[in-house]
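One structure, pasted below without further comment.
Removed from the display is one protein chain of the complex; every other protein chain stays in position.
By letter and in written order, the chains are A and B; residue numbering begins at 1 in each of them.
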Amino acid sequence: MFNGGTERQYQVFWPRSPRQMQLRSLAPRLKTLEGKTVAQLWDFLFRGDQVFALIEEGLKARFPGVRFVSWREFGNTHGADEREVVARLPQRFKELGVDAAISGMGC
Amino acid sequence: MFNGGTETQYEVLWPRSQRQTRFKSLAPRLETLEGKTVAQLWDYMFRGDEVFALLEEGLKARFPGVRFVSWREFGSTHGANEREFVAALPQRLMGLGVDAAISGMGC
Partner (left out) sequence: MLRASAACEAGGIPSSSLVCEGFIRQAATTSVGLGMPNLPVARVPGHVGVQSNEELGRNILEVTVERVIANLTCEPAQAGEPLEPRPREVVFKGDFDAVNRCFYENEWSDGLPIVPPTREKVEAFFAFTDRGPDEVLGVLLPDNRAATVWSIAVNGVMAGCRPEYMPILVALIEAMADPRYGVEHSGNTPGGETLIILNGPIVKQLGFNYTQGALRDGFLPNTSVGRFWRLYLRNVAGFLPHKNDKATFGNTWRVVLAENEEALAKISWEPNSVEMGFNAGDNTVTIARYTGSSALSSVSGSTPEQVLPILADGVLKQTLWTIVFTVGLTMGTLRPLLVLSPILAETIARRGWSKADVKRYLFEHCRIPAWEFERQLRDWSQKPIWNLAEEARLGHIPKVFHESDDPNRMVPIVFKPADFMIAVTGDVLRHNAHVFAHNGALGYPVGKRIRLPEGWERRLAELGK
């Protein structure tokens, strides 16, 4: 709590409100991408199609056995039905045997 | 001066500033428009050309001898040179023998 000034002192209240979300742990990281299946999640903006193609090329060069599930499979993660798309992801990842995801584009 | 409230009292200053013009008298009105010359002053907006034509019709019906100096004579009262225009106006009106003026359009 701060104090300051020489005029009348006001005891004032916090203008914000408590968060409704607890901190959560991230999923465990993979030891390697070799032989893993990686999902591409795209918000259909900022040349993500080109970016994901380049990332595929770069990752395959390092991990020849890496597999990808195309962004075409999941739909727009930033469209009008964003909530439904995101809610469906865990189930779809299970069905598709996804081990990791790359999500873009934050631009 | 007003007072109010029970907490710290602030003596506050006026946020405005004095007017720099005293009230001025209007020009004397005319006894009649019959035989008089009336200037049309237009800001080139809001169908003033049509309004002035209608006023001519209506005033001539009441005062057959009234004469008009068209707005075309003066140019716009609201152009980029408005200040210069207004400053020169009294002299111009006197030079044209004008007895009264109708100024529009405040819309």
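One rule holds in what follows: contacts are C-beta pairs under 8 Å (C-beta built on N, C-alpha and C of every residue); 3 or more make two chains touch, one makes a residue touch a chain.
Just so it is clear, the model here is predicted, and its values are computed rather than measured.
Colleague: Using the document's contact rule, name the residues of subunit B that touch the chain not shown here.
Modeller: Touch with the absent chain occurs at residues 1-24, 26-33, 38-39, 41, 43-51, 54-55, 57-59, 62, 76-80, 82-83, 85-87, 89-91, 93-94, 98-107.
In this text, only the chains that are shown with their structure count from here on.
Colleague: How many Å are there between the centre of subunit A and the centre of subunit B, using C-alpha atoms for each centre?
Modeller: Roughly 66 Å separates the two chain centres.
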